[in-house]
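All protein chains but one are shown at their positions in the complex.
Going by the order they are written in, the chains are A, B and C; count residues from 1 in each one.
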Amino acid sequence: MAIEYLAFLIPLLPALAFVITFFFGKKMYSGGALIPIGAIAISCIISILITINLLQNPEEVVHQSFHWFAILNLGILIDPLAGVMLCMVSFVSLLIHIYAVGYMSHDPAKPRYFAETALFTAAMLGVVLSDNILQLFICWELVGLCSYLLIGFWFQKPSAAAAAKKAFLTTRVGDVMFLTGIIILFSSIFTIYNGNLPEGVYVLQFNEIFKLIPELSAMHTTILGSEVSMLTIIALLFFGGAVGKSGQFPLHVWLPDAMEGPTTVSALIHAATMVTAGVYLVARTFPMFMGAPDALIVVAYVGGFTALFASTMGIVMNDIKRVLAFSTISQLGYMMLGLGMGAVVGMEAVGVSMFHLINHAFFKALLFLCAGSVIHSVGTQDMRQMGGVGKVMPITFITMLVASLALAGFGIPGTQIGTSGFFSKDAIIETTYLFGEHTGNYIPYIFGIVAALLTSIYIFRLLFMTFTGKPRTDYGGHESPSSMTGPLSILAVLALFFGALTQTKFYHFLEGTFENSFVHVNIEHLAELGNYHLVHGHHGEPLLILWMPIIVGVAGLLISFLIYYLNVVDMSKIVSRNNVVFKLLYNRYYQHQIFIEIISLHLTYGLSLVGEFIDRKIIDGIIDGISDGTIAIGEIIRKVQTGVVQSYATAVIAGVGLLIILLKLIVEVQ
Amino acid sequence: MIPLTYYLILSSIVFSIGLYGIMSQRNGVRLLMSVELMLNSANINLVAFSSYNDDMSGQVFTLFSIALAAAEAVIGFAILLSIFRMRDMINIDDINILRW
Amino acid sequence: MISKAINGAVALLFLAVVALAVVTTTWITVDELPQNLADQSNIEAIGVQIFTQFVIPFEVLSLVLLGALIGAVYIAKSEVEK
Partner (left out) sequence: MMTVDIAGIGELIMFAVVSILTIVFSILVVTAKDIVRAALSLIVALVSVAGIYVLLNAQFIGMVQILIYVGAIGVLILFAVMLTTQELKGGSDD
């Protein structure tokens, strides 16, 4: 099939669209929106065609590579993992772009918006397509840059500019870890080859890296007195990068603030592009995690904790977009948790996690676009001022309801009936139960199930507060134009049925990611290296466990219904400034204060002061001393340079005289 | 007859005086006068060698040199005059546009 | 005054060096100054030399003088703004 040869166009077309829209967008219809839309549509079609080919023949992955310099290459790799990501990214991005035509119609800076989102998409597609870790990192950084540009899209607002900076700097922490991981990986590979890198081998290409996993695993280094495998360090540093990009626990702080950008950007960041990059990175280097002892356990704990932690905060937020932001963090935590479960289920973890990623992309994009639709029409983001929006915006309401059901994971276990979130999220929770069953450690399961309950509560709280009841303020409001509701409907259909249609096929498809013509990895063998005990054939969970997620989901729905629809409990009494729990949650566990005041103001500032002292007084002192000394000497010496030719003449004559004497002396000596 | 060395010593003395003038004088006119002295010392050398070697070309060169000295003096004074017109002084110290 | 003393010292140094060189060198000279009784002033000899052997330097010198003339006139004449 010739379509494979067009694979390079997938990231290239949106990048080209970026250039065209950025420079010539002003004169075109709707700020040149049609160019990115067209480009991404073509990318999407190519991606889907390639993925269909892959589906029929999963062994034959698309791999093209050409020499870049020395031992590095640029290449394209489309295996099942990349294929589904490509389809998802380009498709969701396409829908968001179409939606943005309506949403951004009043913004004067449309060309910039569409150019930047096109570049964002291109960068993300580049991340997905890369066949080596360095190229992936380059695109990764490009994604970070675009997120900065887009979060700060309304840079006239100080809060937007600050949020953009925060996002950029926070993800940068992760990026530095990622880069450190790459560097350590590279130097380790160098050590393995004893400095003699074989000819014609691109060492940072994934297949080469995976080939060396046993050797990397055998290398050890001592950290804080305990011996750690080099592979674990590298894997955890990679995971650090993923933590930054995917907003996992310590570095999640940027994600809620990223709401400062246009809602479409939020949708793009939260659903299709940026945050999934971290999950994708872990999935992409999954064999490394498999081979690294303890790495997957760390991933699971961080993911599980994030899922729970973020969902508790989601309950009390009043800003509609912020609720969704915390929901994103929580769902990303689920994905990481799912990947961490590779410790018991091996490659199936990638399948489950990526399946959730794809489903999440659909329903989260839908949620955001619905929220955007509401904001567009109501003109506020505060849910306390909404209420009864469902009457004026029926399509939005229905699609939002579908998305909420998908997020909460409603469905009937044991059948093929259910929303997409049901199949993916519940699969993750079941896997955590399996993990508990085999290791006796039920903490990930508890994280998962409690987070599921909270998820259900906050999303239906949002739904009831926004769409039902009576309008709390006079906001007017109208249904959004068809360019906005169209994508909403498509996404709603996908959110509703995608899971049910593809579930088992999807797992099966992705399990073959690392066994094909490009790379062949023996997961069983790697699991032995990593000290994980894989479990096979696990379809005997108790009925209660199968029903548990749906039970907590319904429980969450009922709680929300009682509190926010029927008002059986007066929330205004609970939601007071005196309630410790509420205060804790509303202030987001004071993490802002912790980050700003303790870490930033005291720790970092103190360190900075020390650094400043060293820099300014000692290092600058040396430098300034040298320069001051030079200047002082120059001041003295320049007196000689009077600019009076006579002085020069005097000097010349004196020099000549002395030289002659000197010569005379030397000649006489000889 | 007087040894050639005497003339050469005389020439070098005059040259040194001119040199001292060039180095120490701050007045443009005096500078030029010092230059004239140095040129003359060179001329003495030329003529002395010419006579003591019975070779006319030294004297011919002296003629050339005198002509050149005249030209140099004319140009030099023209420049001085121009500077004087511009600045109302010819103190070399104050003509410092070459200075750092 | 210090600068003048330095200048004087330098000039004396130069003089010393040159004088030393002059004194210590053995100069090849004719025994007796030539006495052309017919033409004491050597005008004819000089004239012959100028217009035979040194005719090109002579012509060049005339050009130099012309240039100097024009240059001097130009420099001295032009009104420079104060």
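What we mean here is this: contacts are C-beta pairs under 8 Å (C-beta built on N, C-alpha and C of every residue); 3 or more make two chains touch, one makes a residue touch a chain.
Values in this document were obtained by computation on a predicted structure and should not be read as measured data.
With respect to the full assembly, the chain omitted from this view is in touch with B, C.
Even with one chain removed from view, chain C keeps its contact list with that chain: residues 33-35, 40-43, 46. Along chain B, the points of touch with the absent chain fall at residues 1-2, 6-7, 10, 13-14, 17-18, 20-21, 24-30, 32-34, 36-37, 40, 43-44, 47-48, 50-51, 59, 62-63, 66-67, 69-70, 73-74, 77, 80-81, 84, 88-90.
Just so it is clear, only the chains that are shown with their structure count from here on.
Here the CA centre of chain A is 84 Å from the CA centre of chain B. In terms of their C-alpha centroids, the spacing between chain A and chain C amounts to 88 Å.
For this pair, chain B with chain C, the centres built from the Cα atoms lie 8 Å apart.
Contact of a single residue of chain C with at least two other chains is seen at positions 7, 10-11, 14. Contact with two or more other chains is made by residues 650, 653 of chain A. Residues of chain A touching chain C in their complex: 650, 653-654, 656-658, 660-661, 664.
Residues 19, 22-25, 31, 92-93, 96, 98-100 of chain B are the ones touching chain A in the complex.
Those residues of chain A whose C-beta lies close enough to touch chain B in the complex are 638, 641-646, 649-650, 653.
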